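Missing here is one protein chain; the remaining ones are kept as they sit in the complex.
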Amino acid sequence: MDKNDIIKEENRVYKRPKLLTDNIMHYCPGCSHGVVHKLVAEVVEELGLEEKTIGIAPVGCAVFAYNYIDIDWIEAAHGRAPAIASAVKRLMPDRMVFTYQGDGDLAAIGTCESIHAANRGENIVIIFINNGIYGMTGGQMAPTTLEGMKTSTTPYGRRVDLNGYPLKISPLFAQLDGTCYVTRQSVHTPANTRKTKAALKQAFQNAMNGLGTSVVEVVSTCNSGWKMTPAQANKWMVENMLVQYPLGDLKNTVKK
Amino acid sequence: MKGNEALAHAAIRYGADGYFGYPITPQSEVLETLEELMPWETTGMVVLQAESEVAAINMVYGGAACGKAVFTSSSSPGVSLKQEGISYIAAGELPALIINVMRGGPGLGTIQPSQADYFQATKGGGHGDYRLITLAPSSVQEMADFVGLGFDLAFKYCTPSIILADGIVGQMMEKVVLPPQRPRRTDEEIARQCPWAVTGKPSTRKRNVMTTLELEPSAMEVINNKLQEKYKLIEENEVRFQTYDTDDAEYLVVAFGSIARICQKAIEDAREQGVKIGLLRPITLWPFPKDEIDRLSQKVKGILVVEINAGQMIEDVRLSCHDRVPVYHFGRLGGMIPDPQEVLDAFFNHFPEANKQ
Partner (left out) sequence: MAKVQGVVVINEERCKGCELCVVACPADVLQLQSMEVNDRGYHYASMVNPEQCIGCASCALVCPDGCIEVYRVINK
């Protein structure tokens, strides 16, 4: 069959989600953010929540998330997204409210807000992009930076005697009674991307069903910050990040 | 009832949508009263004890971004923590009400009353060029009334307003007439009044994004200029003050909040001694009643500014009267409250020629 005979609406198996805007993302080539944005857009569309979803954008690389997904957004102060989400959800309980936060935003400056929102069991979704580095400000150490990992503020590698240990925050979420679903996923392969989408979908459904806080950690790459090609970064992530941050559900109290 | 309790009652009756706060003396009665009244059962108002003042003010930011009438209260150290969120709310041009029942500082300071957060409230306590509409109540009745006024002004100009009360008004018990109960606004009313509100994007409009970030300098300057134009408009239209016995006054006392009442007693005592002192009580500390002080400074021989701080409002008084007459400050610190006689002693100390006895 000729190529042009195949490119027809009825034969399409994958298309760009409608909710993604035409704006070219400012992310570096190969950045995991783009994949997760796409998945969020797909999940919102598939659940028919376009008119109900409110995203809370962080400070960090995803600060401009509101330019890419065509829903209402609030851009938070650094780390405060879960506090904002708590208020929005309580004031408008029928809306779908999610935060989208990086490791610095969620696990350093915003630890208080994220832990307490989850502990209150706010019916929100926290999407946590963990790439072990501060991307936007130029590759400084994050709370999740691995031991020995070089960043611009740990140029000789993170030393636990100086900088403490990589913070595994999802297990902290998992032990809180307010969370119903805590999972750690990645988007480095097609199969993992599918799993992350399924996790996001469950999380969004949990929030709409009032089951408590869902946390979806996505172990991600920052190839620019890690100073690797995107493909090398994926490999490095599997060999290093996933050892410290193994994938899978940490908690799921929701019967399927 | 107590001033702090009046705040809570008035907010429910105003039809407020949400309160987010964190306990701190001497204003914890606001949250306590709200929890006791359970407005979520009646008006549907949300009340949430947050994990910190930082979280509370950001909840207010989030609620305000949804077009809701939301407020928070705290006392001085807590309001310092809220400055981050206040700057964002001002930058986002969001209506919100903040209440500071001031205690003595700096640092952890004291739980006793103070007026030492005048600079913080009126000059923009957080980062960036912004202003807060600052209301200074001097009675429990005004605590109740200024909730509605603060919300109304906040929504009129899409900017945060602050009730800058001192611990005396917060803890003082007086009779108060509460406003009638108003219903909370419906979603339709909010959409009409606040077309910018983040409510979930219907297919009929473009997405609403509440952000305070703009990296393009020329665009950020436009945003700043717009804010400054709004502040100018507020300065032109929203100055509020009260005067007592200023018509024939030879001297002027300027004081705000609870200390203005102590000063009122002092000037009455002075009148009995034949000394004509008038009192000007700014109700809005920003916008400041500079024109009225300018006008009065042209007919009095001197001005005494009485504050429960080391001298903050005096700077605005001096700027208002253009060095026309001597301006002195009297205040106590650390939670000490001067009595009328101390005020008069200070007055005669600075203006010995006024003493006719």
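Lettered A and B in written order, each chain numbered from 1.
The rule is simple: a residue touches a chain if its C-beta (ideal position, glycine included) is under 8 Å from a C-beta of that chain, and two chains touch if they have at least 3 such contacts.
Because the structure is a prediction, the values reported are computed rather than measured.
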{"item": "Displayed chains contacted by the hidden chain, counting the whole assembly", "value": "A"}
{"item": "Of A:32, A:67, A:123 or A:252, the residue in touch with the unshown chain", "value": "A:32"}
{"item": "Option from A:152, A:175 or A:189 whose C-beta touches the chain left out", "value": "A:189"}
{"item": "For chain A, the residues touching the chain missing from this view", "value": "1, 3, 5-8, 11-17, 20, 24-25, 27-35, 38, 187-190, 193-194, 229-231, 234"}
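Please note the rule applied: only the chains that are shown with their structure count from here on.
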{"item": "Cα-centroid distance, chain A relative to chain B, in whole angstrom", "value": "40"}
{"item": "In the complex with chain B, residue positions of chain A that touch it", "value": "50-54, 56-57, 63-64, 66, 70-77, 80, 83-88, 90-92, 95-96, 112-113, 116"}
{"item": "Residues on chain B engaged by chain A in the complex (per definition of touch)", "value": "17-18, 20, 46, 48, 50-52, 54-56, 58-63, 65-66, 68, 70, 84-85, 88, 198-203, 207-213"}
